[in-house]
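A single protein chain has been omitted from the complex, and every remaining protein chain is retained in its original position.
This part shows subunit A:
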Amino acid sequence: MTRHLIRLDAADDFDGWRSAARALAAAEVPADQILWQVGDQPADLFAPAPRPLPTPTRALTVPKGFLPLARSALLHRDPERFALLYALLLRVARQPGLLHDKTDPLCRRIDALAQTVHRDMHKMHAFLRFREMSTATGPRYVAWFEPDHHITRANAGFFVGRFATMHWSILTPDTSLHWDTETLRQGPGASVQDAAPGDPLEEVWKAYYAAIFNPARLNPKAMLSEMPKKYWKNLPEAALIPDLIAGARAREIEMIDRSRNAALAPGR
């Protein structure tokens, strides 16, 4: 049986996946004859030696939505993602309408991967916190963040676009990004100890967080569904949550009592 071993440069190597997948699909190599592997780590003890990709026998066309979908889904941690996407590629090449069939199990599974990735990317935009550090060349903003999926590089554009004139670093367990107002460098993974220890402005931010909360409308469930506990350890304001919740009902009752007394007081 002919089997192909495809080595991708990194867990988020979309271009590598795309060029291999394009050649294999054009030659109609079935999905179960391909092993996808990231870097040098062995995926399978009996993995075949890499062999040249087949020469395409025909041009391959895919519907418009396929590439953006694949680009997102590929960032998921699911080790099967490369193979699933390849299986979908073979099918949409023959049946372009398939992509719109949101009731097809494979389409739905890949949609779900892409959605999870989008949510993870969005939460990184939202919950990453910079701390200001003073350096010889001026302030540098350093953040420590732990994404669930391989999204850090894909998210770089957001932070560059938003903080183009700042010097900043984003550290994650898998990789790090460094921006100096002109170029983006990528570095190795880091640990929480490498990040800045604190920032006096966090106290001001916490004062804001506590003040903007309305104790009369306490609803921790709604908060948790959008800001699950796994994010709390890197959010300075989250340290206040338990006390704010505990004090809420008491504060509301006190307010109502006070207005009741005022209403009863003669002459007011």
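The definition used in the following text is that a residue touches a chain if its C-beta (ideal position, glycine included) is under 8 Å from a C-beta of that chain, and two chains touch if they have at least 3 such contacts; residues count from 1.
Here is the rule we go by: contacts and distances are computed from a predicted model.
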{"item": "\"Phosphate transport system permease protein PstA\", \"NAD(P)/FAD-dependent oxidoreductase\", \"Putative DNA modification/repair radical SAM protein\" or \"ATP-binding cassette domain-containing protein\" - which is the UniProt name of the missing chain", "value": "\"Putative DNA modification/repair radical SAM protein\""}
{"item": "Option touching the unshown chain, where A:58, A:125 or A:185 are the choices", "value": "A:125"}
{"item": "Contact with the hidden chain (one of A:64, A:94 or A:221)", "value": "A:221"}
{"item": "Sites on subunit A contacted by the missing partner chain, in the whole complex", "value": "97, 100-103, 108, 122, 125-132, 141, 143, 158, 160-166, 199, 201, 203-205, 207-223, 226-227, 235, 237, 241, 244-245, 248, 252, 255-256, 258-260, 262-263, 268"}
